[in-house]
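Here the complex is missing one protein chain, while the rest keep their positions.
Should a chain be cited, it is by its letter among A and B, assigned in written order, with residues numbered from 1 in that chain.
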Amino acid sequence: MTKSAYRNNLVLNAGVLLMLFVLQFVLPDYHVLMATRMMVLAVFALGFNALLGYIGLLSLGHAMFFAAGLYGAGLTVYHFGWSLPFAFGFAVLASAVVALVIGAVALRTIRVSFMIVTLMFAQVAYLMVIYFAEWTNGQEGLSLPMSARAVDLFGWTLDLSSAVTRYNLAFLLLALCLVLLFAYLASARGRVATAIRDNEGRTEMLGFNVFSGKLEMFVISGAMSGAAGAAYGLLFGYIGSTFASFQYSIEALLFTLLGGAGTLIGPLLGVLLMVAMIDKLSELTSAYLLVIGVVLIVVILWFPKGILGTVRERWAPWLL
Amino acid sequence: MALGPYLFLATLEGLVQAAVLCITAAGLSLVFGVMRVVNVAHGEFVMLGAVIAWFAASLVTGHPAIGFAVALVISPVIVGAIAFAGERLILKRLDYNPEATIVATIGLLYILQQTVLIVYGPDARPVDPPFYYTIRFPWFGYSSYKLFVIAAAIVIMGAIWFVLQKTRAGLIMRAAQFDRETAQAFGIPVDRVSAVVFAAGAGLAALAGVLVVPIQQAHYLMGADPLLLSFIVVIIGGLGSMSGTVVAAILIGLSDGILSVMFSPTLAKMVSTLLVALVLVFRPNGLFGKAER
Partner (left out) sequence: MASLTPLLVTSGLKRHFGGLKAVDGVDFTLYEGEIRAIIGPNGAGKTTFVSLLSGRTDVSGGTITFAGEDVTRLPAYKRVQRGIAYTFQITNIYPTKTVAENVRVAVQGRAHRHRGAPLDFEAETALALDAVGLSSRADAIAGELAYGHQRLLEIAMGLALEPKLLILDEPTQGLSDAEIEDFLVLVRHISSRATVLLIEHNMHVVMSLADRISVLSRGQLLAEGTPAEIRDNAAVQEAYLGA
């Protein structure tokens, strides 16, 4: 990345974050809640995009990492009464470990096999949630107790039933993930990742261990998706098996493809558009998931690079 | 009931499941073999077949066998036509890029499923079998319709074998499967073959849907299980290998029936999915396939 490209991206991302921060003073209450959800889902999509957009691996099973975070945090809080920050940290660690194990196996395959294998592992994870219903309460899921609706942090008490608090926590998580990913991509390791994406064979013949490069990104991606899951469960106080289902894996893919794979802001944009669309449509019909199918096909046929990918191609080649 | 008859019953039930699975997986395997397309919407074609069978049964008055016979004909035709259109409008334009086509068939899955939800509604609805005759074994009675399903599957698999091995159309398909570029160079319209194969694969799924609906009821979410099971069968049997598919379908059908009786169905599904994912990683040519090199 040249110096000017680095600066442009820095300004763009800082601008977007600033806008998101200011938004809470402008939006009406209902939309604050929705924006909070969007930001958490954007973290999930950002994690997915780290893998698809920057090292070129398309996973069809990312719901398993979201669920690993969700249940990692929710179950420890529900059954063991862990404090929320501790449960959150454990959940992120747990999803990173799951990603390490799954990645070590799944990354032996490529392309279509990789997609199918990740899909099947995620299906196993989903079935586990259903099977261990004594712990997870299966499809009905669990609501976290009232005691888990407040966080004690360095002497402060954060009230999670407050929409503003939740908004700012989600904002912080998104900002943190965005900054971390940006720093990673701008580093030497990030350069290797995109080199693997662009030309795997060449990169190996330049002396890089392609497998470990992929695994590293897989773990980053899984941990970020897990952080999103943990935040979702803790902020909204509910954990359920839907979050582990195939549909959640597909939504991460959809957000990323629509906004533009391989762009930092793309997933956020994709979440914004899709969640808004699904929200509107669900008022009209119970078959609102139709929009997932339509958008997937429209994007793959006519905008395979997504919105920001197309913008980059036409107007802003510096976009990271 | 003693163990012997009990095992006999479990085997019969397993064979019925294997029969339906065989037809469904054959469609998936055909499409993958010839087009190298992994069709994630395959289960929805089973569901569409079943739903169309319900419409046929409720629209055609008289003996249930008439509605069933009508469904056996029109279901595969309608579903095949839908798949044909989908192939022309979507898959062909993606130039059969493997990743892009998977994403597109996921899109297709949602479109088909949600459209059925709008048109047909969220209820599960039964369809009468074409005949009710019960066969009396010394230990229990057994639905003759289920035995009919097994027989139908044998006939259909025989027909597929005949078409692939003995007809010109089959020769063309095998040529396209063996080597797309060379087939094209020899003047085989590979492009049109793809559309026909995709339609045929969907038609087989629809046929399985019609056969299964008197046993299972028609529901807009019923496509998920056949999809997962056909994937398992095709992976175990070796991607694109028809004989491997048949062997694997019988194996999975039988063991799934028996395992589900002994363990919880969820646990059985969980373990088999995990094992199959590992097969795909470590034995990508299937358990019966020859090793590459």
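Following the convention adopted for this analysis, a residue touches a chain if its C-beta (ideal position, glycine included) is under 8 Å from a C-beta of that chain, and two chains touch if they have at least 3 such contacts.
If you're wondering where the values come from, they're calculated on a predicted model, not measured in any experiment.
Student: Going by the stated contact criterion, tell me the shown chains that border the hidden chain.
Tutor: A
Student: Among A:L176, A:M205, A:A276 or A:V298, which one touches the chain that has been omitted from the display?
Tutor: A:M205
Student: If I consider the whole complex, including the chain that's not displayed, which of A:R7, A:R111, A:R191 or A:K280 touches that chain?
Tutor: Once the missing chain is taken into account, the touching residue is A:R191.
Student: Footprint of the hidden chain on subunit A, which residues?
Tutor: Touching the missing chain: residues 188, 191-192, 194-195, 198-199, 201-210.
To be clear about the criterion, only the chains that are shown with their structure count from here on.
Student: For the complex, which residues does subunit A have touching subunit B?
Tutor: Per the stated touch rule, the residues are 58, 60, 105-106, 108-109, 111-113, 115-117, 120-121, 123-124, 127-128, 130-131, 250, 253, 257, 285-290, 292-297, 300-301, 304.
Student: Along subunit B, where are the residues that touch subunit A in the complex?
Tutor: Those residues of subunit B that touch subunit A are 38, 90, 93-94, 98-100, 102-104, 106-115, 117-118, 122, 228, 231, 235, 264, 266-267, 269-270, 273-274, 276-278, 280-282, 284.
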